[in-house]
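What you see is the complex with one protein chain gone and the rest in place.
Labels run A and B following the written order; every chain starts at residue 1.
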Amino acid sequence: MNCILEAQDLCIHYNKTPILWDVSFKVPKHHMTAIVGPNGAGKSTLLKASLQIIKPFSGSISFGRCNSDNHIAYVPQKESIDWDFPVSALDVVLMGRYGRLKYFQRVKAADKEAAMQALQQVGMASYSSRQINQLSGGQQQRLFIARALVQKPDVLLLDEPFSGIDMATEKLLIELFIKLKNEGKSIFIVHHDLTTLDQYFDWVILINTRLIGCGPVKEVMTQENIQKAYGNNLSLFEEAHHLSKKQAEGYIS
Amino acid sequence: MNVLEFFTDPILRAPTIGCLLMGVSSSVMGVISMLRKRSLIGEALSHATYPGVVLGVSFFGVFFPSYQDWSFLGVFLGATLSSYLAIKVIHILETKYNVNSDASLCFVLSTFFGIGLLFASHIQFSLTFWYQKIQVYLYGQSATMTDIHVIVYAFLTSLTLLFLIGCYNHLKVILFNLEYAKTIGIKTNLIEGISFFLFVVSIVIGLRSVGIVLMSGMLIAPAVFARQFTERLSTLFLLAILMSLTSAFLGNYFSYTLSEKYLITMPTGPLIVIIGTLLAFFALLFAPKRGFIFRKVRIWNFKRKCIRENILKSIWKSPSQLTDFSYLRKNIGLSTWFLKRHLKKLEKEGWLRKEKNSFALTCDGIKKSERIVRLHRLWEVYLAEHLDVGVEKVHKNAEEMEHIITPELEKKLTKLLDNPTKDPHLQPIPKE
Partner (left out) sequence: MRFLKILIPLVLLLCCFSCRTATSNNIHYWMEDNGKIKVLTSIEMLNDLVIAIGKGHVDSIALIVGNLDPHSYELVKGDDEKFARADLVVCNGLGLEHGASLMQTINSHKNCLLVGEEIFNKAPEKIIIINKTVDPHIWTDVSLWSESIDFIVERLSKLDPMHAEEFKQNGSLLKKDLLDTHQDLLNEMKAIPSEKRYLVTSHDAFNYFAKAYLSERNEGDWHSRFSAPEGLAPDGQLSSSNIKSIIEHLKKFNIHVLFPESNVSQSSIKKIIHAGNQMGLELTIATEPLYGDAMIVEEGMGGKNYINMMKHNAETIKKYLNL
């Protein structure tokens, strides 16, 4: 099987509102794929569903062969974290190895070594003992990526890794991702900046509640598709559905 | 009464050891709930146990009246069920009805406690003897704890410690980043379930010693105390446990010795919570890094440093060699008394020398002033050239930054700006 991620008639609801509706696609291996769409389109939801964090209402989404264990690494949005948590940078990276730890088992020297290497890869080796509340936005993002790398993944899933970081860090990260892709990994990134799309990525999933397109960047990102995704023809649907929800809850007579 | 006797004397050992065990489990679970940012839940759940306590005791009163010594089992069971019901209601309120988290916790707290009071007032008339047993759990009665209590608590506390040690790393990930934990194969539902069960257990243990009303203090105070002193998770747990043990022991100690000395009864439970709260308050004020007092002192010291550096800079910039007092008074916006004090201090430290009513910089003083001016002007160049800030705006920001830039940062600036000699206002930049 050549595809790494496959979705079939995927429907995800939140409080009876459809976030993703009837989404089906196949993404081949060894690509750097962007997941794009306007705000509220369901991009993060798609990512979380593929990781089994969110249960679909119907349909399915799964990774090809490696469906479990630490071969899939997730990098969540850094805004969703409490950065005042009392851990150091090294502690956070080590978390990538905890999936393999049994109860009562302590972290080994080999784990620490692997964590330091991962920090090295993202250029944060000198920050290993820093408390995470002393890190800047870019450093926090790099830390999360180091945590993902230490899992030695075949697939990387990143949720808006480039938001709120400086250009230098962005360049560094993109180079790292390209290097990983060339090593044979598959990378999925929820991305918000359309201008850098064809520069960084070779595959794209364009969604706005429905799947608008899935394929090579140049093929999918046509004027028509972009209009469909970012234009206003879905807003009627949203408005009608909003009314229906209120009706069902008894707010409108 | 020496300290050791508190652990051996048949009267004192059960209350003392019982309270110590309670302290361990409540501090551990309290830290966990604080890290989850849900500290208020301890307060809500401890009050929500009240109807369960009442029903549990009443159950014994109605069906097993001759087994009054075992009524504490009824209390345990009732309190646990009541807590689980409370958490279910909180969850429904938050998810189905979109009630704000704080609001749902407070609602459950007051409603359940009110229902408990309602039940209790009925029991007062129909099962009066058993009603007294219930009242003991409102404010605790550790003085009458026996060795049986100690054995049960020891078992439950060791479960809590086993959980902490066994699942420490998994717990760390779950508390830090729950979604990520799910993706790396950690059994989050199992660990969360056990964690919640032990949380309820720690509350139920605490009911006997400090009572429903005060229990949340034992959950929160150790966590607050420990957080003030450390940035490491393992130290956080350890400090919280130690603080809890200390307040539990001191509560027992003072309750006994003060009652002996002053012939007034000082119940143990409230004393433990008072001591714990005082310790937490002390930590909030005086912890070396995060304490309020120390931070205020540091802020004040920094302000003083800025004023003094500004004085030196002012003297350096003044047209004549000797600067008289009135000139300084005009330039530096301080009252005469404060200015005189600062000048005196600067003189004492060797940056200034005084001649009649005028001041001149010493050699060291000149060097220091030049450095400050250099940092100021370097920063102005950086703002103007690299951040495109207008020339008229750079001065104000540089006035702040000149006191903050470290030698490392200075080196980086010099390198980046290619060792400039003039600032945006075309004033010369003193050399390194």
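As a working rule, a residue touches a chain if its C-beta (ideal position, glycine included) is under 8 Å from a C-beta of that chain, and two chains touch if they have at least 3 such contacts.
No experiment lies behind these values; they were computed from the predicted model shown.
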The chain left out touches which of the shown chains?
B
Touch criterion as defined above, residue of B:129, B:155, B:302 or B:338 at the omitted chain:
B:129
In the whole complex, not just what's shown, which of B:25, B:58, B:104 or B:202 touches the removed chain?
B:58
Which residue from B:260, B:400 or B:432 sits in contact with the chain not drawn here?
B:260
Even though one chain is not shown, chain B touches it at residues 10-12, 15, 55, 58-59, 62, 68-69, 85, 88, 119, 121-129, 132-133, 135-136, 139, 141, 143-147, 252, 255-257, 259-260, 263, 265-268
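Everything below uses one rule, namely that only the chains that are shown with their structure count from here on.
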Rounded to the nearest Å, the gap separating the Cα centres of chain A and chain B is 34
Inside the complex, what are the residues of chain B that reach chain A?
35, 37, 165-167, 169-170, 172-173, 175-177, 179-180, 182-186, 227, 230-233, 236
Along chain A, where are the residues that touch chain B in the complex?
48, 51-53, 68-70, 72-74, 76, 80-82, 85-88, 91-92, 95-96, 98-99, 101, 103-105, 107, 131, 147, 151
